[in-house]
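The complex appears here without one of its protein chains, the remainder shown in place.
== chain A ==
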């Protein structure tokens, strides 16, 4: 157990190092979300506080969804096939997928927090219950990372990964996205937190399903 945790830590460290050495990809993702927020801001041409809460919330999550798909799509195409084969001789596939999910969660958290602060800065911040909204962002980051990492693994094996990634992940991510929209809308309106517990439980259950499936199915994926 301790040994596998140590291996998992080493693989996570490798992901962070790799990202740090190829900073252009990371900077690209950061610029992507800031750029997307700005495009929306200028397209609506709205002063802070002009968007209705529903539009504000939905727009933010859509931006986050597209950023997540783009950011996570590259988790398997960044490294050459030979190097991946080498990792598989060193560690079990389960550890590799868990390390990738862990790393992607961290990446999504950074992107979501940056996106949220820029978005709230330019379009105004109508959120009443900020801690709950941030908790939704964390749950969303875990959920996006868990389900999209496996889909990225599937898409990376095919001919045109970019299109397939979007086509395969939109329907898969939808239940999660709808639940997140609901909780964040509750947080936005400052409703009592007990209203959101049910949805919170569903999001956690969905996260658990996707994590378990990634753990079970990835060993079959990497062999090809």
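The definition used in the following text is that a residue touches a chain if its C-beta (ideal position, glycine included) is under 8 Å from a C-beta of that chain, and two chains touch if they have at least 3 such contacts; residues count from 1.
Criterion: contacts and distances are computed from a predicted model.
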Inset, instruction - Look at the options "Cobalt ECF transporter T component CbiQ", "Branched-chain amino acid transport system ATP-binding protein", "Sarcosine oxidase subunit alpha" or "Heme exporter protein C" and return the one that UniProt uses as the protein name of the missing chain. - result: "Heme exporter protein C"
Inset, instruction - Using the definition of touch stated at the top, determine which of A:11, A:63 or A:164 touches the missing chain. - result: A:164
Legend entry - Contacting the left-out chain in the complete assembly, out of A:35, A:124 or A:175: A:175
Inset, instruction - List the residues of chain A that touch the chain left out of this view. - result: 150-151, 154, 157-160, 164, 167-168, 170-172, 174-175, 178-179, 198-199, 202, 205-206, 209-210, 213, 217, 220-221, 223-224
